[in-house]
Structures are given as structure tokens and as C-alpha cells.
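Written below as C-alpha cells is the structure these notes are about.
For this view, one protein chain was removed and the others were kept in their places.
Let's turn to chain A:
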Amino acid sequence: PHAGPVESRNEAAMSELVPEPRQKPVVPMKPMGINASLLGYIGIDTIIEQMRKKTMKTGFDFNIMVVGQSGLGKSTLINTLFKSQVSRKSSGWNREEKIPKTVEIKAIGHVIEEGGVKMKLTVIDTPGFGDQINNENCWEPIEKYINEQYEKFLKEEVNIARKKRIPDTRVHCCLYFISPTGHSLRPLDLEFMKHLSKVVNIIPVIAKADTMTLEEKTEFKQRVRKELEVNGIEFYPQKEFDEDLEDKTENDKIRQESMPFAVVGSDKEYQVNGKRVLGRKTPWGIIEVENLNHCEFALLRDFVIRTHLQDLKEVTHNIHYETYRAKRLNDNGGLPPMTVETEENHESNL
């Protein structure tokens, strides 16, 4: 067990106070050895259980943003990920709903509960992205929104009388949907990820992956990975934030083999071999969403929810937010920004 990293991780979970900015390790840290031999059982390890109980009581926030052209299955995928209707589908079949002329930001919050743990999940949708004839700078409203959430948090933090638990609306994870052309990334994909990978954790996913055969999928993923590398785009999990050798090994494998995840989403169930499974029915077979032989949805789900959820929040807090904070303080001459409550000042400080 590592003493240092685990502690700071749990601290952040419990209180969401501002910890010391985490130093980026220049050399991967070796796991610390336990050299004190205990004379008897003290009960230090019960702290894990105490933390767990606290987390369960307070619950936690998770804010996930989805970005991609209309029709790539973003809403369906979110609904599949969290096994509930948390994302209002862009009701593609309703004539009244048209593609918005500019990019809109729509945040919808839900509380979902599992095993006694409450999660306040906020899904931030970005309809209109990439759908116009002229998509120049269509990422700007998105970047603005992300920075606004950092600003909100910063304002609360520097307050003299501040809340015990600062409401966290910062975007912890941004799923970027790549169109499954089978060729390469599109210029817009590159531009978006270049700009936004510096302010938020971006997880690229290949949407509607049931359009590619296994061969095509492998080739496409390789090509996309190469393109991202050549263009200096660091998607989550970023190499520079690997804490130790264990992290690095695990994340290397994900970065170099699994990502970008080629996914298929569905909220319909079908009977396959006597079981009810989430899938898509076609005349030539049923595509099972959670079958690893069919697509990588389960990998994405495990990655975002079961293994890296907390880390996503931490990197957002310790790295992206801190970067924003440092810049803001610097711009202000080392002083915290004004904390006047009016809306106008709020805007002008930005």
C-alpha cells in the first residue's frame, strides 16, 4: 500500500478543500516500503472504512460533458453508461427540434444511487457543435463554459466566509465523439482537441462503431492514435500525470492499445442465448453492447466509472483548476479576484 498518494486522494474526496498543489513527479515514484514493524494491531486501517462511510453519506458530484456532431449517439451512450435516461435524446425525429445555429451548452443534473452511494451526475450537452457549414471557432463557447466553472469555484474558494463544501460544477470529463469514417480524424476534431485538452480531461471515443469490421476498427484506431500523437494532443489519462510506475504501466496499456474506445450504445434490450442484453437488432444479427467481442463499451464504462472516476476529478482539481487559478492570480498581480457578488462584476472579472 502506498502511504502518500492514497491519502491525498481520499482527502480530496471527503472535504473538497484546496489541498497543496500536487507536484508533478519528474521520476515515477517508487512505492514506499513499510519499515516500522508494528507490535500489535492499532486500527489505522479502519480509516479506509471511515472514509468510505463518509463518502456514502455525502455522496459525490460528477460532471461529464459530451461533444460531437449531431447524430453520433452521444445521448444514447450517456444513457447506456449510467443505465438511466439521464440525457434527453436530441429527439432527432421531432420536426420541431432543429440544429441550433450556434453551439449551446445544456447542463442537466440527476441524482442516481447505487449500493447506498449517491452520485449527483450532471451531463453537459453541446448541441450545434460541428453541425454548421462554417464551424470556425465553434469550440469557443465550450472553452468559455469550462473556464466559467473554474471561475465559479475560484470565487467561492477565495471568499472569506466560504461554504463547507464548495459546489463543484467543473467539468471532470469531456467525451469527444469521433465520427467512424474509417479514414482519419477530421480537421475540426484536431482543432477542438488541441484547444481543449489543455483545460479539461478529454476522452476520445469512436462513435457508432458497429459500422466497422474488426480490421477496419483496429486500423482506424491506430491511425487516430498516431494523428493525436503527431499533433501533440494529450488525451486523458495524460502521460505527465502518471503518479508512479503502477499507474504508468496501467495507463500506458490503455493509451496505446484500448483508446480511443470504439463504442456502441443502446437503451433497448433483446434476448440473446436466454439472457436479456442491451443491444441493436439488425437483419444480420444482434449487436451486444456489453460484449467485448462486439464493441468496447464495457471498457469505456469500466474506465470512466469503475476505475478512473476519482482520478478524473482529481486531475481536474489538482491540475486543470490549479492551472486556471494560477493564471488568474498572476493576471491579477498575485491577488485573488474581487469577490463582489453582482453578476456584472462576475462577467468583467472573466
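Criterion: a contact is a pair of C-beta atoms (placed from the backbone, for glycine too) under 8 Å apart; a residue touches a chain by one contact, two chains touch by 3 or more; residues count from 1.
Just so it is clear, contacts and distances are computed from a predicted model.
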item: Protein that the absent chain corresponds to, by UniProt name, given "AL3B1 dehydrogenase", "SEPT2 protein", "Dynein light chain Tctex-type 3" or "ER membrane protein complex subunit 4"; value: "SEPT2 protein"
item: Among A:191, A:267 or A:322, residue touching the chain not depicted; value: A:191
item: Sole contact to the chain not displayed, among A:50, A:159, A:181 or A:249; value: A:181
item: Touching the absent chain when the full complex is considered, from A:155, A:172, A:208 or A:317; value: A:208
item: Sole contact to the chain not displayed, among A:51, A:158, A:286 or A:319; value: A:286
item: Chain A residues that touch the omitted chain in the full complex; value: 69-73, 90, 92-93, 95, 99, 131-136, 179-191, 207-208, 210-211, 213-214, 223, 227, 230-231, 280-288, 293-294
